[in-house]
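A single protein chain has been omitted; all remaining protein chains appear in their positions.
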Amino acid sequence: MIVMSVAEIEAFLSREFPQIAETGDFIIEEVGEMSARMRLRYHDRHLRPGGTISGPSMFALADVGLYVAILAQIGPVALAVTTNLNINFLRMPEQRDLIAHCKLMKLGKRLAVGEASMMSVGSDSVVAHATATYSIPPRSEVL
Amino acid sequence: MIVMSVAEIEAFLSREFPQIAETGDFIIEEVGEMSARMRLRYHDRHLRPGGTISGPSMFALADVGLYVAILAQIGPVALAVTTNLNINFLRMPEQRDLIAHCKLMKLGKRLAVGEASMMSVGSDSVVAHATATYSIPPRSEVL
Amino acid sequence: MIVMSVAEIEAFLSREFPQIAETGDFIIEEVGEMSARMRLRYHDRHLRPGGTISGPSMFALADVGLYVAILAQIGPVALAVTTNLNINFLRMPEQRDLIAHCKLMKLGKRLAVGEASMMSVGSDSVVAHATATYSIPPRSEVL
Partner (left out) sequence: MIVMSVAEIEAFLSREFPQIAETGDFIIEEVGEMSARMRLRYHDRHLRPGGTISGPSMFALADVGLYVAILAQIGPVALAVTTNLNINFLRMPEQRDLIAHCKLMKLGKRLAVGEASMMSVGSDSVVAHATATYSIPPRSEVL
């Protein structure tokens, strides 16, 4: 069951993560059952030489996308924190928006684990793949 | 043997990675035998709510620091690419500069693997720890 | 295109990895386009207390399954070696056979990267998820 809409999550992120929200580059496209789809706008702020999107930008895309998927399932948990993120860079992204398909594999009381597959828009080739773990705070600490 | 000085690596990064170099936030403090020490200037661009440094900034610090350690050993290899990075976030960084102690564990013909331990300046507590793998291009592709 | 059949891969593994093959516990169920399905026979040699399958056994299942997927695509490359494996343990496996669905996300000239989702037979719940990188030897070193 989805407990927060895209609009509610956007409002939450603007308040809690103004640095990311203000860039305007990370767009929540959709949230679903244990999942989210997140878009990174192609922009030369994110670039490495040769016009490809940088590692830290892809890291941020996967991390925010999985966090959004968690919010959608359990509500506004500002204190959920990333404890581990492993990312494999597979091929050069194209010079266009990057889409992260984010899927939660586990959503427990204390830990959530998910994976994100990132593709250039319009392509099926996985550019980067991440798995990450989040520590969920005890209920009493939830905002 | 160190084949590039800090000044040479800085000039190389400005040319090849202008987006990171222009921030002025990533400082090479020292390069050594299979190692480098890198500093991230505390600045609210890097912050999460509560005043802590963001995951993507720590990712970038470890990634650039290990890349610098590789450059120092093998010279200007612009096309070396990160293939895998795994990062564990251990505790909240303090509101000051973050230091990454970067160490290469392997520097082969095709792959380099290193680890980075990140501490708030003046502290011994590891805030985040990363290991990463870099693909080294065949010599003929070296700049 | 599949260049080795299940029977050919089994014969190759018996010769090259007798320690794993002799256990009789790792069964290749199917190989396909960039994929393989591998089964670990439930057996108390693999157990932790409480009757669950051990971490090293799940590690081996993912690692062998992805190696089988690579063999199926590129033929008998005995010297391909695992360079990185990251595994998340999500929930207790049941007391029955464990199936690994192995998928290659990249099969380059020098590196292959894949992921393996492991489920107890008859269940959809992911028990463990691994991603791994393999270094592919230059052609001249291929057997």
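Per-chain residue numbering starts at 1, and chain names A, B and C are given in the order in which the chains are listed.
Basically, a contact is a pair of C-beta atoms (placed from the backbone, for glycine too) under 8 Å apart; a residue touches a chain by one contact, two chains touch by 3 or more.
Owing to the predicted nature of the structure, the values given are computational and were not obtained by experimental measurement.
Novice: In the complete complex, which positions of chain C touch the hidden chain?
Specialist: 16-20, 44-49, 54-57, 59-60, 63, 78, 81-89
Novice: With the missing chain put back, which residues of chain A would touch it? List them for me.
Specialist: Missing-chain contacts on chain A: residues 83-84, 86, 110-111, 113, 133, 135.
Novice: Residues of chain B in contact with the chain that isn't shown?
Specialist: 86, 88, 90-91, 105-106, 113, 115, 126, 129, 131, 133
Following the convention adopted for this analysis, only the chains that are shown with their structure count from here on.
Novice: Between chain A and chain C, how many degrees of rotation does a Cα superposition need? Round to steps of 5.
Specialist: 180
Novice: Specify, for the interface formed by the sequence copies chain A and chain B, whether it is same or different in terms of residue numbers shared by both sides, with half as the dividing line.
Specialist: The interface is built from the same residue numbers on each side, given that over half of them are used by both copies.
Novice: Go ahead and note the Å separation of the Cα centroids belonging to chain B and chain C.
Specialist: It comes to 33 Å between the two C-alpha centres.
Novice: What is the distance, in whole Å, between the centres of chain A and chain C, each centre taken as the mean of its C-alpha atoms?
Specialist: Whole-Å distance between the two chain centres: 29.
Novice: Compute the distance, rounded to whole Å, between the mean C-alpha positions of chain A and chain B.
Specialist: So the centre of chain A lies 23 Å away from the centre of chain B.
Novice: Residue numbers in chain C touching 2 or more other chains?
Specialist: In chain C, the residues touching two or more other chains are 86, 113, 133.
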